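A protein chain is absent from this complex, but the other protein chains hold their places.
For clarity, chains are labelled A and B in written order, and residue numbers in each chain start from 1.
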Amino acid sequence: MTKKLLMIDDDPDFVSGIKAILDKGGFEVDVAYNPKDGMTALQTKQYDLLLLDIMMGRGAEGIMIARKLRKDVKLRELPVLIMTGMREQIAFLFPGEPIHPRFVEIDELVEKPVEPKMLLEKVNSLIAAAEAKKAGKK
Amino acid sequence: MKEFAYFPGCSLEKMASSYHMSAMETTQKLGVKLNELDDWNCCGATTYFYIDELLAYTLCARNLAIAEKTGLDVVAPCSACYKNMFFTAAHLKKDEDLAEHVNFALEEDNLHFSGNVKVKHLIEVFAQDIGPDELKSKVTKPLEGIRIAPYYGCQIIRPQKEKEDVEQPQFFEELISAIGATPINYPLKMRCCGGSLIISSRTAALTMVRNLLQSAVDNQAAVIATACPMCQVNLEVYQQQVNLEFGTNFSVPVMYFTQLIGMALGIPNKKLGIGKEFVAMAPTPLAVETAWGLPRKTK
Partner (left out) sequence: MTDTITFGQEISNLLHAAEGEPLKTCIQCGTCSGTCPVAGYMDNSPRQIIALINLGKKEQVLESNTFWYCASCYHCTVRCPQEINITELMYALKRYSIWKNRYKEGLIGPTFSEAFVKMIVRGGRSFEPVLATSYIFSFNTREFVQEIQGATELLLKGRLPLLPARIKRLENFRRMIGRIIPMGGLE
């Protein structure tokens, strides 16, 4: 069955690049360009993985979404791959320090730009891991 | 006795210590108690926090949460701090998700903001809580004959906070009349001074400061009264640079409204921080000047 992914990212150029790679890789990708639309999509549709940006809208709103997700009984299981350009965007505030969303359990974090081969590998392995976990629970 | 939580803000710590001193002295004399917030942080105001607004809200919310603990409404003497705190409180009240996220961060300092604090500017305490009539009744040395230009600046009145008049406010004029002085009407009383542009666009900033000074001087202002440390510094400190740049010859004292009120209440100059300014106060009628023992014009 085709895997369904949701991508929440405010940068249309980045989105179209990533979406092309994932389309080719056989995934079905929905896109939300702001956190609000993203939450609505998550609550109304079923996805196998979430691709999440951090700096959106007013600030690091991606973190807000990730936290919300982890508190939601239904969405808690959804694997999340954070793709962020934060280092470029605001890392001057913390020179040389790591990006560190340690207040939320996320599954992986990659920094933009994202390499196509690595992207597909990560997406596949995260989905597989989530499915294995689910199967294990049953 | 009315009591408020008081958020001085960074510029009041030193740059505007005279504002702080005169605010304390005058409120005390008028039966209002200002309690400085415990361990407050910079609200990150001016214009530089657009980089991450969630962070900006969090910084303001920390101060609001500290104020909330006291159960008192919070007062800020700096217009920028006031605007930031006011709108942070408003946004957090409206946006549950935002409030939840910001409160999650506040947990790290064992704080929580639930939205039950009213934010006021210091001048509102005088204009509303004390009121011009009460103020007038306490005046012992009316500043008779002194022409004062009230300078509202931007952020006390803009953006609109509730339903107040943003085109023709009068509360500053009323306070000036209450202390026996003459409020002058000049067209630029609510125009931006441009001070925040001094770094990014010096020419624009200095031109705007010049226009303002010119407008006040054209209307025979002896003093400009401000209610914000940034307005005060911009109009006063950049005066000599305006003079250098445009070959003008401005020498207008720019004082905090609390200093002027303090004088009218008979509080000694020293306690009001008078004497720290670049352009000393030189009220027009010389008699008053000598009677008060005020420093003469420096230029």
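A few points about this structure:
In this text, contacts are C-beta pairs under 8 Å (C-beta built on N, C-alpha and C of every residue); 3 or more make two chains touch, one makes a residue touch a chain.
As the structure is a computational prediction, the values presented were derived from the model and not from experiment.
The chain we do not see here touches A, B in the full complex.
Per the touch definition above, the residue from A:L5, A:I18, A:A32 or A:I65 contacting the chain not shown is A:A32. Of the candidate positions B:H91, B:H112, B:K138 or B:K271, contact with the unshown chain belongs to B:H91.
Touch with the chain that is not drawn comes from one residue among B:N116, B:S201, B:Q220 or B:N249, which is B:S201. Residues of chain B that touch the chain left out of view are 10, 13-17, 39-42, 44, 46-55, 58-59, 62, 91, 101-102, 104-110, 154-155, 158-160, 166-167, 191-192, 194, 196-197, 199-204, 208, 237-238, 240-241, 244, 276-278. Interface residues of chain A with the unshown chain, by the touch rule above, are 10-12, 15-16, 30-37, 41, 54-60, 63, 85-86, 88-94, 97-103.
Rule of thumb we're sticking to: only the chains that are shown with their structure count from here on.
With centres defined as mean CA coordinates, chain B is found 46 Å away from chain A.
Touching chain B in their complex are the following residues of chain A: 55, 58-61, 63-64, 67-68, 90, 93, 103. On the side of chain B, the complex with chain A involves touching residues 51-55, 97-98, 101, 104.
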